[in-house]
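With one protein chain withheld, the remaining protein chains of the complex are depicted in position.
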Amino acid sequence: MAEWFHDNGLLLGLALLDGLAYAALVFMVAVGLNLVFGVLRIVNVAHGSLFAIGAYAAASIGLFFVSLGLPPIAGYFALIAAAAIVGALLGPVIEKVLLRRIYGHEDVLQLLVTFALFMILEDVQKLIWGVQPVSQDLPMKQLGTIDVPFGDDVIPFTIYQLFVLPGVAVATLLGLALFLRRTLAGRMIVAVTADKEAATAMGIDSARIMLLTFTAGAALAALGGALASPTTSLVPGIGAQTIVLSFAVVATAGLGQIEGAALTSLMMGLGRSIAVYFAPEFEVVVPYLIMVAVLLVRPQGLFGVPETRRV
Amino acid sequence: MSQGLIALIGAAGLIAASIAIPWLKFVLTIALAKGIAVLGILLLLRAGQVSFGHAMFLATGAYTVAFLAPTIPEALLLIPLAALIAGALGLVVGLFVVRYRDIFFGMLNLAISMVLYSLLEKLYDITKGTDGIRVARTTFLGMEPARETQEWLMFGIALALAAGFGLLVAAYLQSPMGRALAGIKTRETRLEFLGVSARRVLLFAYVASAVMGGIGGALVAMTTRHVTPLLGYWTSSGELVFIAILGGAGSAVGAFLGAVAFELVRVYAAASVADAWQMILGGVLLLVILFAPGGLWGILSSRLKARA
Partner (left out) sequence: MLAATAREAPTMSTEMTRRALMGATAGTLLMAGSDAGAQQKPSELRIGITTFLSGAASVFGVPAKQMAELLFEQINASGGIGGVPVRAYFVDEAPGTDHLVGEYRRLVQNEGVQVVFASISSGSCLACTPLSDEMRKTTLLWDCGTQRIFEEGKHPFAFRTQGYGTPEVLAPLLYLLKTKPDFRTLAVINQDYAWGRDSWELFRTAMDVLKPGVRVVAEMFPRLGATDFSTEVTRLLASRPDVILTTSWGGDLVTLVRQASERRLFERSTFVMPVAEASMQILGRTMPAGHIIGARGDHWNNHPKPKDPAKLAKFVEAYRAKHNEYPIYPCHHMAQAISALQAAYARAIAAKGGGWPNDAELANAFRGLTFDTPTSAIMLREDGQGLEDQIVGLSSFNDRFPFAVPKDMVIFPAAMVSTPVGMKSVDWLKTLKPEMLAQVPAAI
């Protein structure tokens, strides 16, 4: 066993570094989904579409800034702008026009509404951005690479993926935690998550809170997409893949748990990259195996609160 | 007007349509097959649970047929075998899954189906991965009739199975076990107080739904003659739930109304607006949920009641 670590320790170290960037992106998407579920009790299948639209928007805005001749630093504003715009525009529209009508309905119906929305948004993406791969990688490229020592060799890692992505994820985590614990709006969200009826009885405007939460969730998804877009090329279908993975994270973490989402994303990210190194056949299945394993032992998720049964 | 009469009229309509437009037979056979699988979803919906992984039973049934057809070409053997194996999988998975409720039930089913899907994709040497497996020629009672007759036979078998399972499910839902299912949705604890094991009730329903899913998958395999892992993907599971709601979660006939409508809309949407069919389907689903949550059966039955 020790020998294995000796031979492969360095590789394991590399795997950990790789897992960080991946985990950061997974977290950004999952945390928004988690928030939305906690407050609205709706599993938003279209969350993946918001991720994709955020990514496309970031690329478009970035390309637009480049065409204007703005300095590369503007690229980062493009990312944030994309997230803000998508969140601020689509979030309230979806919540007010669609979700409000179905709050009283059964869970199935609510989920299917978001599923229908997802199908519609997939084609909308195609109509707006076409089918050819879209990419704008300036935000990543201009930060360059850093050489990580690996035995007698060096492995270049992009600074963007090694520092910026995890950095933003950690900042988001801390920011959210602070927001939820220390600000009034945040505490209202926590209250509504715990018990909507009681919260409303206490005078909290649940409708506004739900709107706020959904908008925040949408913005987070879009931000995740915007952050991802410099690293990859955007094609039809990226929303669909993201959403299934996010479900796995959210279910494993426990619904409504922010810190849980962070830890689970880390677990999934590391699990996946270790699998790529040592057992590549299992790479795709790792998140689902983790999910099944965790849920079998703790049905409410790692950090979830067991729901009290109503008699 | 009872469900039964609607069902008879519907069946007659399907037969007439198939005589009139031959290629429709294919679409309708697939619709009936999916409808049978949707009956299973319906059972679980009665208990307030949605499974987002039932495509795994479709895939199991389909791949069973694909693997066994070369050695056991008899269609009337393949279908029960597919049902058996899908049911066995349903039992194994069900034993774990029935401990969970609501979103966890849905998610766990999703996770397990994704594991199966990944296996189907990755075990390339056995399953030929995404290329899929061609289903060998099947025989019917030992005979190998002409293509046209085969298509009618498949259609007929699908119709018969659909009718049979439709009746079974309708009867089951009226029976004490079926009512117990509804009890899980409203107040499970009180059900337990009555001395009924909620888990057992749900497990029975789950295995039944797995069996029906397997039969649906087998029929799809024998009709399309080509199975790929896509049949077990999460969007395929989503389709089944979509159909359940579209048709109306309240009745067995609804499952088939939904399936036929879904397949027809998809075919015609794809034919007329080939690159926006997803949007059209999504739009249809939204309209149904927002304005007709009882589904097609809900619309139909209220119209008929109004007339009567």
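Which chain is which? They are A and B, in the order written, and residues in each are numbered from 1.
Convention: contacts are C-beta pairs under 8 Å (C-beta built on N, C-alpha and C of every residue); 3 or more make two chains touch, one makes a residue touch a chain.
Only a predicted model underlies this, so the values are computations on that prediction, with no experimental measurement involved.
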Just name the one of B:K122, B:R179 or B:R199 that touches the chain not displayed here.
-> B:K122
Of B:V98, B:V115 or B:L231, the one touching the omitted chain in the full complex | B:L231
Hey, which chain A residues sit against the chain that's not shown?
-> 10-11, 14-15, 17-19, 21-22, 25, 122-123, 126, 130-133, 135, 137, 140-141, 145, 150, 153, 155-158, 161, 228, 231-238, 241, 272-273, 276-277, 280, 283-284
Chain B positions in touch with the non-displayed chain are 13, 16-17, 19-24, 26-27, 30, 121-122, 124, 128-132, 134, 147, 220, 224-228, 230-231, 260-261, 264, 266-272, 274-275, 277-278
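The rule is simple: only the chains that are shown with their structure count from here on.
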Measure off the straight-line distance from the CA centroid of chain A to the CA centroid of chain B, and report it in whole Å.
-> 33
Which of the residues in chain B end up touching chain A in this complex?
-> 45, 48, 50, 96, 99-100, 102-104, 106-108, 110-112, 114-115, 118-119, 122, 187-190, 234-235, 238, 241-242, 245, 249, 275-276, 278-279, 281-283, 285-286, 289-290, 293
In the complex, the residues of chain A that touch chain B are 37, 43, 98, 101-102, 105-109, 111-113, 115-120, 122-124, 126-127, 240, 244, 247-248, 251, 255, 281, 284-285, 288-289, 291-292, 295-296, 299-300, 309-311
